[in-house]
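After the structure tokens below, expect a handful of questions from me.
Moving on to chain A:
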Amino acid sequence: MKQQIINILQEIRPEFDFSQNFNFIEEGMLDSFDIVSLVTTLDEKYHISIDGMDILPENFATVDSIINLLIKNGVNQ
Partner candidate 1 sequence: MNLKFNNKLITGILTILPANEVKFEDEIANYNFSEAKSLKLKMAMGYNTHRIVEEGVTISDLCIFGFNYLFEKEILKKEEIDAIILVTQSPEYFMPPTSNVIQGKLGLKQDMICMDINQGCAGFEIGLIQAFMLLEQEAINKVVLLNADVLSQKVSKRDRNSNPLIGDGASITIIEKTENKNSIFANIKMDGTAFDALIIPAGGFKTPSTPATSEMIEDAAGNFRSLNNLVMKGDAVFNFVQKEVPPMIDNLLKYSGYQRENVDYFMFHQPNKFMLQKLADKMGVPYHKMPNNIVENFGNASGVSIPTAITFNLGQKLIKEKYKICLAGFGVGLTWSSILIDLGNLDFCEIINY
Partner candidate 2 sequence: MEAFIKKLEGILEVDKIEMDDVLLDFEEWDSLTSLSIIATIDADFHFSITAEELLSAGTVGNLIKLIQVKSKK
Partner candidate 3 sequence: MDKVFYFNDIQVIIKKIKGLNTGYITNFYLEVDRINALINKNQFYKKIIGNTAFFFKDDYEFIHLFYCSSSIDELDKSLTRLRTEMDKYHLVVDIIGKQPNIQSIAYLFKMNGFFEYTVLNRMSRISIQDMAVKSQLNLKIDADSTNCKQIFDLLHQYFDPIAEQLPDLDEIKNWAKSNHLLFVEENGEISGFVIFDLIGVTSYLRYWFVHPKHRNKKIGSILLNEYFKRSEETKRQIFWVIQSNDNAIKRYLHYGFQSENLYDIIVTNNNIKYETTNN
């Protein structure tokens, strides 16, 4: 799953390397526009609807936090 998410991120922002353990938000790799497209992509890809309460930048800051979010929304690892 980790690789899948990195691929999704890579598709949104091909110019950055998401395989490093950066905080994507603080590092300026993802902005608020990217997060909305990320939510849509994740919803479609995993057939879920990410809880509206969770659409906050910090939940998308690292690959691990994104995985946690998906698990919380019912995706099996």
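By our rule, a residue touches a chain if its C-beta (ideal position, glycine included) is under 8 Å from a C-beta of that chain, and two chains touch if they have at least 3 such contacts; residues count from 1.
If you want to know what made the cut, all candidates are chains of the complex that A comes from, given by their letters.
Just so we're clear, the structure is a prediction, and the values are computed from it rather than from any experiment.
Touch between chain A and the candidates 1, 2 or 3 in this complex is found for 3 only.
On the chain A side of its complex with candidate 3, the touching residues are 15-16, 22, 26-29, 31-33, 35-37, 39-40, 43, 49-53, 55-57.
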